[in-house]
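Below is one structure, written out as structure tokens; the observations come after it.
Here the complex is missing a single protein chain, while all its other protein chains stay put.
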Amino acid sequence: MTDIRALVWGENVHEQTNKVVADIYPEGMHTQIAKLLTAERGITAKTVTLQQPDHGLTEKVLAETDVLLWWGHAAHGDVEDEIVERVVERVWQGMGFIALHSAHFAKPFKRLMGTPCSLKWREAGERERFWQVNPRHPIAAGLPDHFELENEEMYGEAFAVPEPLETVFISWFQGGEVFRSGMTWRRGAGNVFYFRPGHETYPTYHQPVIGQVLRNAVRWANNEQADIADPKNAPNVPVEEALEPIEERGPKLHGHGEEGFK
Amino acid sequence: MTDIRALVWGENVHEQTNKVVADIYPEGMHTQIAKLLTAERGITAKTVTLQQPDHGLTEKVLAETDVLLWWGHAAHGDVEDEIVERVVERVWQGMGFIALHSAHFAKPFKRLMGTPCSLKWREAGERERFWQVNPRHPIAAGLPDHFELENEEMYGEAFAVPEPLETVFISWFQGGEVFRSGMTWRRGAGNVFYFRPGHETYPTYHQPVIGQVLRNAVRWANNEQADIADPKNAPNVPVEEALEPIEERGPKLHGHGEEGFK
Amino acid sequence: MTDIRALVWGENVHEQTNKVVADIYPEGMHTQIAKLLTAERGITAKTVTLQQPDHGLTEKVLAETDVLLWWGHAAHGDVEDEIVERVVERVWQGMGFIALHSAHFAKPFKRLMGTPCSLKWREAGERERFWQVNPRHPIAAGLPDHFELENEEMYGEAFAVPEPLETVFISWFQGGEVFRSGMTWRRGAGNVFYFRPGHETYPTYHQPVIGQVLRNAVRWANNEQADIADPKNAPNVPVEEALEPIEERGPKLHGHGEEGFK
Partner (left out) sequence: MTDIRALVWGENVHEQTNKVVADIYPEGMHTQIAKLLTAERGITAKTVTLQQPDHGLTEKVLAETDVLLWWGHAAHGDVEDEIVERVVERVWQGMGFIALHSAHFAKPFKRLMGTPCSLKWREAGERERFWQVNPRHPIAAGLPDHFELENEEMYGEAFAVPEPLETVFISWFQGGEVFRSGMTWRRGAGNVFYFRPGHETYPTYHQPVIGQVLRNAVRWANNEQADIADPKNAPNVPVEEALEPIEERGPKLHGHGEEGFK
């Protein structure tokens, strides 16, 4: 079995502008996330950032990516719409997509969900406790029935996303809120996972348990099958190629071999 | 109980340019769809078209709409992105949305799904038979276990939409294909339904059974509760207003009362 | 519109044997639940108990019930399997079913779920806070974004039920757990809702907000359409009645008009 090719997209803004964040993640959050992914065999991880040409997400780079992880917060608006569409179409082809923490408002995640993805929040360094609600889901492999982060930002329901395929984790917060902190969806051939924790002023991506979840999620999101080459294509099936013999009847809009409207 | 306020959006292109379509729908498809909706008590229906200012979809018009039905085909690309966003946000607030036939590729439907919404198609006037797969679903109220349209365009799987909340109808086609022809989703507070038939060169919207489905769908999609005023809002919950007493700990990005990033 | 006919099934054991419970619910929990249901127009409510012949659930009584609410705890094992099957088949026909609190282990609920329905629990009178995760769901109509019960038994995840159609509420517990406290499913033509609170030693069914949820749930669970007369029936479609002309081919197991195996 060949390695899964993960790519970590980092916004890389607060690491450059905020001393607290820079001290926790001196090489950038994306680099630390990539280290978590490669802490066990079977996953290779590269990183790209907002500041690169095409935000690092060229056609070639995406074509060589099995699972994309996305961390962004301060600069969602700086991500070019053309690149967002490129990412979304790559997901439809079969690339996995994992949205991390404040990426609930990242453009590609919002595009894939079709909902506002809004929530409540509070930055108080409070305790977050994750509960498994779906034991033996692949993303929960090897995890205890609950685990904690002593300091995290709070995200509270209602989280405005579509009903998921499956809910994997729900978080309890010290200040009194709850949040569905791990959920799965499929979009085209692409598996999508949202994982809540990861505020930049806390050392969340230095926690081994978070690494375990992320590696599980990459393995789950990886679609081993061949890509859908052109997921937007709506092919015409000519009458003479119908699987059951039929005769054309009634008036038509389209001439033979004509493309459909888009 | 007050009437449900339906609005039928018609592209109104082929009715003006194609004699076959004009003969079947001399007042426009949208007008005939509206007549189906008002054939029983409880629903009022207005119509607007692509050609009107704002495509007829001003803030005021949308605010007074409970359920929007959308028929488009040739001119999906002519719908302004700003109006699309306005429609989508109104759905999130609570307006129902019913996509008809070729509106599988309409911009608002694609935005709400987050998928390419592609499919196979053939224009041969073949027989389509609808089967109930979810008996006693509200959208199937009063319908037989199957019904037919003698002449319809074929749409074939795979239909690239997210797994629905519920599948209501599946179609059998004479030429050998199948299609999930009635499916439901929720997006924010808005109920969304896709209903497959309605090719403009056939008298589909003159069939009583189609009227029954559409009226059922409008009743189902109508959300009787108050709108979500601002579905995109992500409010901060100040530490001092936390429901359980907590103390602020650790470093912060945001000053007191500061807005989050978007 | 005629009233919805609710029926509250009460185990009625602890009300007779435990002074605390008897003091809170001197007429029985079932009576108090019925009072909540009829506090607004549109619902009539009867009560039956375990101790009656057929546990009060005769064919006639069930045939006249639109939505059945079930509260049981100490005596799940005393419910006759024959009555359980009768209830389950009535749900398949179209009767709504609402399982309350410890009815997570009630026989009809376990039968409808097909899972163990197990959970964690603690009886400490701690605070429970309910969060809406699905704003404008009919079961959340008129409710604030969260509400509290100051004293409740804790139920903790993982709650071993199938992934629901929709999650409506998630509970936060003072002692550190979370629970999906309101979930919906469909079983045949019957709508099923589980609602978590209702421990017998606390005055939960005296809280107006609980009454609001229960009335909403009854309205949501009520299926206005005609019953499925015989949901277990698997009818043969004779070749000569096929909707498309086909000829019988190949060997057969069943003679003409013969019943299928069951």
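Side notes on the structure shown:
As written, the chain order gives the labels A, B and C, with residue 1 at the start of each chain.
Here is the rule we go by: contacts are C-beta pairs under 8 Å (C-beta built on N, C-alpha and C of every residue); 3 or more make two chains touch, one makes a residue touch a chain.
Being a predicted model, the structure only gives us computed values, none of them experimental.
Summary of contacts with the chain left out: across C:9, C:130 or C:202, the touching residue is C:202.
As for the chain not pictured, it touches chain C at residues 14, 18, 20, 73-77, 88-89, 92, 102, 105, 111-116, 118-126, 151, 154, 156, 160, 162-163, 165, 174-177, 185-188, 199-202, 231-239, 242-244, 246-254, 260-262. Within the complete assembly, residues 94, 129, 134-136, 138, 141-142, 146, 165-166, 174, 186, 189, 223-226, 228, 243-244 of chain A touch the chain that is not shown.
For chain B, the list of residues touching the undisplayed chain reads 129, 131-135, 145, 156-159, 163, 165-167, 170-173, 176-178, 180.
Keep in mind that, in the parts below, only the chains that are shown with their structure count from here on.
With centres defined as mean CA coordinates, chain C is found 36 Å away from chain A.
For chain C, residues touching at least two other chains, in rising order: 129, 134-135, 165-166.
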